[in-house]
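Quick one: structure below, then a few questions.
Of the protein chains in this complex, all but one are displayed in their positions.
Letters A, B and C mark the chains in the order given here, with residues in each chain numbered from 1 onward.
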Amino acid sequence: MSDSATPAPPRGLPMIPEASGALAIIGLGAIGYFLFPDDLAFLTRLIGITLLVLSLDLVTGYCGVATLGHAAQFGVAAYAAGIACVRGVTDPIALLGVGLVAGTMMGLISGALITRFRGLPQLVLSIAVGQLVAALANKLSWLTGGSDGLSGITPGKVFGLYGFDMYSRTAFLFSLGVLLIVFVVLSRFVRSPFGLMCRGIKDDDLRARMIGVSIYPRLVVMYGVSGAVAGLGGALTAISTGVVGLDSVSFERSAEVLVMLVLGGAGHLWGALAGALIFQIFEHIVAAANPFHWMMLVGLLLIGIVVFAPRGLIAPVMALATRLARKGDA
Amino acid sequence: MTRRATTVSALAILCLASGVAAADTIKVGVIGTMSGPYALFGKNFKMGIDAWVAENGTKVGGHDVEFIYRDEESPNPAKSKAIAQELIVKDKVQYLAGAYFTPNAMAIAPLLEESKTPLVVMNAATSSIVEKSPYIVRTSFTMWQNTVPAAKTATKNGAKKVAIAVSDYGPGIDAEAAFKKTFEADGGAVVEAIRIPLATTDFSPIMQRIKNSGADTIFTFLPSGPPTLGFVKAYLDNGLKVAGVKLMSTGDVVTEPDLPNIGDPGIGILSTYHYSVSHASPENASFLAQIKKGGGNVDEVTMTSVAAYDGARLIYKMIEATAGQRDPVKAIAAVKDMTWVSPRGPVSIDPATRHIRQNVYLREVAKVDGKLINREIQTFDAQPDWALSKE
Amino acid sequence: MRIVLSIATDALAYGMVLFIISIGLSIMMGLMRVVNLAHGAFAMIGGYLASYAIRDLNAPYGLAILIAVIGAIVVSIPFEALLYRRIYRKSDPLIQVLMTIGITFVIIGVVNYIFGPSLKSIPLPNALSGPLDIGFRMVPTHRVFVIACGLITALLLWLLIEKTEFGIKLRASVDHSDMADALGIRTEIIYAVTFALAIGLGAFGGVVGAEILPIEPFYALRYMVTFLVVVSVGGAGSITGALSASLLLGLADTTGKYLAPEFGEFFFYLTVIIIVFLFPRGLFGRSHA
Partner (left out) sequence: MTELFKARNISLAFGGLRVAQDVSFKLAAGDRVALIGPNGAGKTTLVNLMTGDLAPGNGRFTMAGDDITGFSIAERVRRGLVRTFQTTRLFQTLTVADNVALAIMQRRRITRRVFSAATERPDVRAEWLEILALLGLDRLAYRQVVELAYGQQRLIELAIGLALHPKVLLLDEPAAGVPHDEAPKILEAIDRLPPDIAVLMIEHDMDLVFKFAKRVLVLAAGRLIFEGAPSDVTADHEVRRAYLGSYADARSAS
């Protein structure tokens, strides 16, 4: 440990988290693209859900908001993008924009309702908001297709050049690009004064108020940002699968992404990324091998995580990284 | 198309073509409800297909045929599409089959032309599904097909005021439209039309509403599974039957596995359907015997196993006609005027709609030898899909 | 007026089912502060056991209920000893949510494996099946039975909690959670007994409510949040709260289904949001919760 009066920051270059995030995503993407060319449709869906997990991490991992209704942001954006596409807006980038705006709006609404409280009332409100959205999606079947799903979503070509096909190459690369940008932006965002303050609020909200922070508006804004990310995920899913169903706003979806987040480790973008990847690949393999009983395995996994690694799979990795970094300092 | 996209698709076609040429096994992807509340029907898909394979072998003209099962679980169009896509791209299936729910079938449809994969729909019953792709053929039934005879029976039995209660999704809305159109054309009045969300399990309030509407007859459709039993029990237990309100339905509401749960109070319920497990014919007897031989439970048999059995027949025919090559046009052409005798009775594929034309039977729940069955009491011969055909 | 009475009757029956199942969870959440999403899974186990007892063992209905209640408690013991004890009174609801979701998934998987995926009916004795004329309408006899069960449950619980030694200790532990140990109350025993009581009530509710909430493997998932919502609307740990929340939400749901069935659970959750906003600790919640 250095005795100097001016300690050096533990990690040197300011852009390292962004750069390593970008490299990791490009690397994983390349593995997916070249080694599993037959699984691109699955991997594309995986990316859509991964964005939802990242979005959930922003409110649950960084702000400590317990929510079982996060699919609302994702689903509303998926429907918005799908409806826009069916009604003639077919440019994929524009559709992403639609999803982004819809997700943000839904995020702000959810946030305004949910973050008024903490603890159990908060959890229950999140469930209620999510179920309300699901009931509406079913009821407004003239708009959403209800139980039949919203189909006929045929987006145009990306930049007018690359069309979406059955093999999902375009969809995969397009989604990967969005994930890359989102991850880099979020890496920056969570280390910003705003992001740091959110972590502070999660740690101790009274302390935060005692340094002069008005918590509620901040949490609502964070929910908006989270909604934007979820919205991108929803729009991507709508664009790449061409169908939006009630499952995209369902309680199961909300619960599943929460499970993924905690599996990986809430409070780290890396944790969210790892959790989303591991869970979905695991589910994909186990469910394909035995569609009857995969739930039991997921349940056991979940209990195992809570008992043995409550801070997620990423925690030991992060601890190791910190230790190495500190060693470097000395 | 840009050069890049051309290269990509050329590569793709090449991969696909080589995959097919190299394989002496022809794969058929079956998408069914293998888990969850509707798992009984996924199981029925498998029982029906297994029965066909047991009778006809695993080889067609020197090609091995392999059925791969995937789980659609619930009405989940996004998931079903993903599964279908994976079956096509990864497992390189030449045919798709199954589809319990309409939304799921609708989601799969757009993939068929691009991938040149025929789809044999073995359940999903909304009329318009076959119009979504020229490569779809259906061996199950449609709501219009089964509902029009129901409406005619209602009129004949003296119904004047009918309350319609259907599940709030594609087939339910089809059923509502079919009944309404037929019944009103015959001079009846529909006094109440209720659309019920698929997830509903408590039907008591709905029964009260129907009762207060003053209807003399209820017509209902819900997809077979947990809701149907609840509906019938609510009808019985809220005293509608005692009060003389009649229940008319398609057979989905009184499938044979549910009858023991409904119990004796259900005796007398009328339904119109294309298959009853108790259908008296040598074809049905041998079909049921085959299922038993294959380790299946006859008490679990529903119409979906027959649709799957006949669907497998179509797939074998298509493989034979194309000599194992991927040629959807030829494959569909080979089956679209087929005629045969199914366990459900004489059937044929309507060349114009690629939908099955079949007898629809009026049945009533009856107790025979201590067992509740759907006894066929009247036959409506060779019914087409009334929405698709212009008859 | 007939319509109002009609809706009220159905709402009462539905509310009572919610109450019987939820009250156990409510006591558990009041005392152990555990957000238990697996409560419905134990109710479901009760339902399966009763169905098995009646259909395969030909047990009479009353015995089947007993088997279901005791069986569910026995099944729950290892879960309590190995898992739940770790999360009692943990401040982080997230961990509780996750563990209990995991438990639910495991139970669904096991039940699916043992009993198969299809719906299981619990045949009613003749005395309870069929319609009953109550003047302004016919109701299923079973619903009257459910309403009676609900009232009796509420009464017995009230007696248990207000009039017995156990009840005094229970209330003391709920009201002065941090002091319970100092007061000489063996909390782990109180916890274990309360847990068993909660599971037993859940299983009982699962059996008698099976006509309204039918027993199938996804039961645990389908109603996972319903019971939690009832408890938090009522206020954890309060019998009055659970009863009034059950009836209120039963009324909202039934009225919605009667007047606008296509809205599904819209009115149920709208009511929840409004109540939570007005009473964040529940209708009869205590301030420390």
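One rule holds in what follows: contacts are C-beta pairs under 8 Å (C-beta built on N, C-alpha and C of every residue); 3 or more make two chains touch, one makes a residue touch a chain.
In this text, all values refer to a predicted model and were calculated from it rather than measured experimentally.
Trainee: So which shown chains sit in contact with the chain we cannot see?
Mentor: Result: the unshown chain touches A.
Trainee: Touching the hidden chain in the complete assembly: which of A:19, A:161, A:181 or A:196 does that?
Mentor: A:196
Trainee: Touching the missing chain, which residues of chain A?
Mentor: Missing-chain contacts on chain A: residues 1-3, 5-7, 9-10, 14, 188-189, 191-197, 199-200, 203-204, 206-215, 225, 267, 326, 329.
Convention: only the chains that are shown with their structure count from here on.
Trainee: Please report how many Å separate the Cα centroid of chain B from that of chain C, as a whole number.
Mentor: 37
Trainee: Chain A to chain C: how many Å between their CA centres?
Mentor: About 33 Å, centre to centre.
Trainee: What parts of chain C, by residue number, touch at least two of the other chains?
Mentor: Touching at least two other chains: 112, 117, 262-265.
Trainee: In chain B, what residues contact two or more other chains?
Mentor: 35, 39, 168, 197
Trainee: Which residues of chain A touch chain C in the complex?
Mentor: 60, 66, 68, 113, 116-117, 119-121, 123-125, 127-129, 131-132, 135-136, 138-139, 251-252, 255, 258-259, 262, 266, 292-303, 305-307, 310
Trainee: What residues on chain B touch chain C, complex-wise?
Mentor: Touch list, chain B to chain C: 35-37, 39-40, 168, 194-197, 199-202, 204-206, 208-209, 211-212, 225-226, 229-230, 233-234, 236-240, 242-243, 257, 261, 263, 265.
Trainee: Across the complex, what residues on chain C touch chain B?
Mentor: 2-3, 6-7, 10, 13-14, 112, 116-119, 121, 123, 129-131, 133, 137-143, 211-214, 216-218, 222, 254-255, 257-258, 261-265
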